[in-house]
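Only one protein chain is missing from this complex, and each of the others stays in its spot.
Just so it is clear, A, B, C, D, E, F, G, H, I, J and K label the chains in written order, and each chain counts residues from 1 on its own.
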Amino acid sequence: MADSPRVLVLNGPNLNMLGKREPEVYGHTTLADVDARCASVGESLGLAVTCRQSNHEGELVGWIQEAREQQDGLVINAGAYTHTSLALHDALRASDLPVVEVHLSNIHRREDFRRHSYVALAAVGMICGLGPLGYELALQALAERFRSAAAGTP
Amino acid sequence: MADSPRVLVLNGPNLNMLGKREPEVYGHTTLADVDARCASVGESLGLAVTCRQSNHEGELVGWIQEAREQQDGLVINAGAYTHTSLALHDALRASDLPVVEVHLSNIHRREDFRRHSYVALAAVGMICGLGPLGYELALQALAERFRSAAAGTP
Amino acid sequence: MADSPRVLVLNGPNLNMLGKREPEVYGHTTLADVDARCASVGESLGLAVTCRQSNHEGELVGWIQEAREQQDGLVINAGAYTHTSLALHDALRASDLPVVEVHLSNIHRREDFRRHSYVALAAVGMICGLGPLGYELALQALAERFRSAAAGTP
Amino acid sequence: MADSPRVLVLNGPNLNMLGKREPEVYGHTTLADVDARCASVGESLGLAVTCRQSNHEGELVGWIQEAREQQDGLVINAGAYTHTSLALHDALRASDLPVVEVHLSNIHRREDFRRHSYVALAAVGMICGLGPLGYELALQALAERFRSAAAGTP
Amino acid sequence: MADSPRVLVLNGPNLNMLGKREPEVYGHTTLADVDARCASVGESLGLAVTCRQSNHEGELVGWIQEAREQQDGLVINAGAYTHTSLALHDALRASDLPVVEVHLSNIHRREDFRRHSYVALAAVGMICGLGPLGYELALQALAERFRSAAAGTP
Amino acid sequence: MADSPRVLVLNGPNLNMLGKREPEVYGHTTLADVDARCASVGESLGLAVTCRQSNHEGELVGWIQEAREQQDGLVINAGAYTHTSLALHDALRASDLPVVEVHLSNIHRREDFRRHSYVALAAVGMICGLGPLGYELALQALAERFRSAAAGTP
Amino acid sequence: MADSPRVLVLNGPNLNMLGKREPEVYGHTTLADVDARCASVGESLGLAVTCRQSNHEGELVGWIQEAREQQDGLVINAGAYTHTSLALHDALRASDLPVVEVHLSNIHRREDFRRHSYVALAAVGMICGLGPLGYELALQALAERFRSAAAGTP
Amino acid sequence: MADSPRVLVLNGPNLNMLGKREPEVYGHTTLADVDARCASVGESLGLAVTCRQSNHEGELVGWIQEAREQQDGLVINAGAYTHTSLALHDALRASDLPVVEVHLSNIHRREDFRRHSYVALAAVGMICGLGPLGYELALQALAERFRSAAAGTP
Amino acid sequence: MADSPRVLVLNGPNLNMLGKREPEVYGHTTLADVDARCASVGESLGLAVTCRQSNHEGELVGWIQEAREQQDGLVINAGAYTHTSLALHDALRASDLPVVEVHLSNIHRREDFRRHSYVALAAVGMICGLGPLGYELALQALAERFRSAAAGTP
Amino acid sequence: MADSPRVLVLNGPNLNMLGKREPEVYGHTTLADVDARCASVGESLGLAVTCRQSNHEGELVGWIQEAREQQDGLVINAGAYTHTSLALHDALRASDLPVVEVHLSNIHRREDFRRHSYVALAAVGMICGLGPLGYELALQALAERFRSAAAGTP
Amino acid sequence: MADSPRVLVLNGPNLNMLGKREPEVYGHTTLADVDARCASVGESLGLAVTCRQSNHEGELVGWIQEAREQQDGLVINAGAYTHTSLALHDALRASDLPVVEVHLSNIHRREDFRRHSYVALAAVGMICGLGPLGYELALQALAERFRSAAAGTP
Partner (left out) sequence: MADSPRVLVLNGPNLNMLGKREPEVYGHTTLADVDARCASVGESLGLAVTCRQSNHEGELVGWIQEAREQQDGLVINAGAYTHTSLALHDALRASDLPVVEVHLSNIHRREDFRRHSYVALAAVGMICGLGPLGYELALQALAERFRSAAAGTP
């Protein structure tokens, strides 16, 4: 892991609608705002951050497969696929990367079918309900993890 | 909603096989027949109807997202994704459009896994078991809805 | 099936309260309005429509039994009995008539105990969530069915 | 229990359709045939048999309540109410009469919702799947029971 | 609500057997005793009390529909229909009246199928397990409610 | 089916304890009594009855396999294997014989694990709760069946 | 039970917040108000009433154990422990005292996890949904019970 | 089916990672190895084998639709879509081709969510837990099937 | 594992009826045919194959226990015991032998109670739905496994 | 119960493999060791101990039936039959003997299907997880029981 | 573990009522009797036994935390907390001590909610249904365990 650790920030279906879709649930920040904020926070944390969004399960699976060789960590808000995509789960497990799962809303307080997360079964941890700030905290968590690993601290 | 209200008729996976696949369940009408009939019925109802079909969950999600600005209503037969795609559900909810769900067969009389509908949770109503006629009735329901709204009738 | 096909429109418990009961859910149209509209739409479709309502499960069962010989089709909104009456289901199955089920609201979006329909298991199709218009669409579906049958179209 | 023991044979909803409804499941014998056969078999067994049928849950409940004082035993085929009527169950339990439950078809091999019997929870025994003969066997069982009781045999 | 507030005390199936049916569970008081006691307690509380009992679900539904205009409150012991009648529930909700549910026995300690109450979902409160006294306490609760409402106390 | 139709009466595990085991549930009649009674009733019905009992699932399976060629009908009280032995069920189905299931007690009123019957899924009908008389009634049912078949009555 | 029967009114966790916590659900009356009202009503009923509240499951258990010797009856609103504390249930059963359970709101209409009551399994009866009046009615029920017992009436 | 029967070998999401992903579960063979082996085994069995892999549910659906006209049989390892894709199931059923399902690991011994297979409901048979050899055995099974069909053996 | 690896082919209850029992499900091949085919295929694969069948769970358990020392691998079609016998499962696990499970029909498409396999939890893999050919494929899988082990290939 | 009370120690399927089967779970002691230890401990406790093992459910049932007359108590480790054999349960209940259930491992911490015990429903108590020592403690428990009974202590 | 191994005997809620509470279930022995017996048996086994009881979940958790450093083994009858306290379970697991669980009654034969044990998931073994003797047997089991450990026997 030479130079800056690389982190892929992945957003799933309908997150491109952020700021337009049900703002009373998801707020007014757009995905572009989130991406910009991730880049800037990443920079301040010494991370090389890349952001991507797709509505296609297969495309997300492909990006995670590539990340295996090209990235050092993953922040993922898989949207609805969180709850239905075993394929994403398998890709995350196969990636051997530390994954931090993010959700804008607190999925534990919504419909029953949003309580189970396939992503969580392949992730180090989850941050939910804290809005766009969740992405920043996830980047901090990865940065901290890279720092400990570099320092040989378990 | 100037001029003719615009309605997108969306068909999901395997509906392009209509007329070929299990005709004893789904009949002999092809999807092209359905599309033609929707166009003609739409015209007689004063609706501008567009028809699309995809086997890709992500593509369907994308079309629904675009419909948010470009259409006034949605008729959707999501096929198998009816029962498995939370992403479609989220897209439909985010579209803020009136949605009428159509199924060719009566899904309440088939396998257990066809009884739950994610689409229904985001739809005004459902028409099922009436074959291709269901699309026409759905267009009527939307037309009626546009007429009442225009007339200020709740 | 000489002359006009005969259709019985059956309404179950509490539908006599239509227009009074929870109008935010069921609207302001009364059952008399619905019956009048069914008669007029039926006429324009060449159907001889009879409308009946009862709060008694046993009376509804009896009417369906009589319909077996006296009617050519059934439109039924069984209200609460939709979800609890196996006796209605058995009567409908025994009637050997084509049945179209109607619900004013979208039963798939309400309480859990309204999701299962015994009527659906004995019906050709279901129309729900489209308000009183649902009855008209159901009559159209039956008319279409009689027309195809008469024309020898499967 | 002077003279002939009195037995009420009660039939529930849709059993008046016997011989007409789904003969491949229920056979061609009519309810009148069954009643006649019960009367004649009852006579040969020394029982005073009365037969009644109703589609009304409440009417069946009322007859069972009256039977408490006017009858010595009950044979009941409650049809669909077998599976849904707790009120029948309570009436049977309150009657303090020996009850033998009859079903024409083997309810254990049909739809899931026909497997549970509220009647069974208040009955001495059940005979099912043996067609109209089931009523005769039920009368034999009650006759045998009255004989033992009269003989002081437990 | 001029003069005395009017309260309908409704009893469901088999409660006409009170005092005869399973006295070890339900006690020796008859329904006539209960009605008399309700009338007298009602009088002392300034309530105009009417008492009715039926074994017919449809008849109970009808009485509740009428109560909507003719009564100011409802006390109901729906017996077995408590647990099976969604139609009663709908009628109670449609009545827009304050409803207090009564059960003679503690339904939470009996068979599993007596634990769920459709009536409770439409009632202000429930009193159970306190025998016939429950009706009197229910009348008190309604009287108190009318008094607060009259006094403008929330 | 020349001469007398042959019927095998099969008893499963612990039925050899009949008369000794929990007499308050199963009565005082012994299995020898039952066998004797079956033989005598069989004779009067023109049936050639053979009785067997085993505690071994495999032995019961074997006897049912042999019955396929050597018997014309089966009466079976499979005891505890009723509820746990899919192997018995498969053997009964493979036998192509009419099977009448008997239980001494009413299995619908006992522990939950006695409510499901694998035997019922392969049987024409069931008689339960009528004590040893059940075997006699089962023999009558088979005799009647053979008579109808011989008479060409469906 | 010399002199006035003694009754312990027990309140569980968060009921000390009464009047402050979610007043739209629980109203504006404070626990002190409730206690005062119980004392005064108790006096008028000839009962010696003691009131206690604790947030500690173990303390409530201890008080119930002491009540066994020091009290003649119990009124308990166990708050959240109603639904989670088997220890309370065991203590109540061990107390051998008549227990009347009270809830301010109708627990049957709230979250699923509030529908099961461990307290109910050890209580004579329940009063719920009637607000603070419920405590008074519960005291009446106990007073009535003591009166009947004193009078030797079952 | 002139000349060599044609078989499509289809691999689903993440199977392109074979040999890289969790080798302790899936072994070291790559997908290219599997494809090569299928081609060579196919040749020796007289089958024209085509191999394809996709991470996209919609693409897999499309290929199966095409196979309907262009292939004589299907071998499919749908990976995670096995357990979540009803769309694949519908496509397979619509294809009217014999399908043999393959899994590298024994799905019956893994996580609960891998135990249900939508593919199995549309397949002739399944081979699992035998690693890459499973594909070869599946090809043998299809070859055998084509041979029997050609020979007119059922 | 000197000389030819030894393989025990075990068949469970009712498989001795193969060819007689429900041929539309299980085909016309007899168990003797299967055994002969296994012997001949085994020979060609260099395996010493022994075939046994029993209807007795305990006997099958005993044979598996002996196999532990006398065999190198197991092919087992446990018939109905697949789904009910934990004892077989324990014996298989205790045997420390590689086990390949075979079913003639595709158990995933039959009754619910045939979907769970205790054998699968102790087996390397499963082959189902391919008829008698399944045994041959299972022998190939074991032969391949012995070959790899002999070659030191993992 | 003259002289030494007699105790039968019964072991079920696969316990003859003790010491060989999965020693990391079940330890290295053989069944012969256990039997010897039971005999010697029994002697020191004044009990006449007999030990038996079978893999056959029917044989175990038979031994329990005989024990009814020939023994004074039972210690049973039914192995896998603990969880699947209702026949054993019925035999134990019919034996009218005090039964102490033993398991070598703590069945509450193993697979879900080992958590339910049919034996427990017919046993005085259970000792599990304490290895072979469990048999000795079970014998002590029976000895203590016989002593109390002899001393007339409840 | 110099000198005598130290064992803490912990009793949970309501066990201080032993001998008073439901003696037909729990017997007449008091907790003081149990403690005295444990001390004396402990002495004879060379164990230093301390006994404690609390109705407070938090206090029990604290004692278990202290035991980690001050004791060598634990005997625990957690009463109702057995079934509801995950906190106790976590404390037991964190203690790294061998734990033997005791219950006076056979929890497998009581109410459903007493069948699951959180304690069992952190315990070596369980003894239940043997009354106060269970504590003595548990102490023997721990003593035996210490002896083996001291002797270096696994």
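In this section, contacts are C-beta pairs under 8 Å (C-beta built on N, C-alpha and C of every residue); 3 or more make two chains touch, one makes a residue touch a chain.
Because the structure is a prediction, the values reported are computed rather than measured.
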Chains in view touching the one left out: A, G, K
Contact footprint on chain K, counting only the chain that is left out: 56-59, 61-62, 65, 68, 84-87, 89-91, 93-94
Chain A residues that touch the omitted chain in the full complex: 100, 106, 108-109, 117, 120-121, 123-130, 133-134, 137, 140-141, 144, 154
Where the missing chain touches chain G, by residue: 12-14, 16-17, 20-22, 54-59, 79-81, 83-84, 113-114
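Keep this in mind: only the chains that are shown with their structure count from here on.
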For chain I and chain K, chains touching each: J
Joint neighbours of chain H and chain B, given as chain labels: A
Equivalent interface to B-H, taken from D-F, J-K or A-B so that over half of the residue contact pairs match: A-B
Chain centre separation (chain H, chain I; CA means) in Å: 23
Mean-CA-position distance for chain H and chain E (Å): 64
Shared interface positions of chain A, touching two or more other chains: 56-59, 84
Chains grouped in pairs wherever the two touch, ordered by label: A-B, A-H, B-C, B-H, C-D, C-E, D-E, D-F, E-G, F-I, F-J, G-K, H-I, I-J, J-K
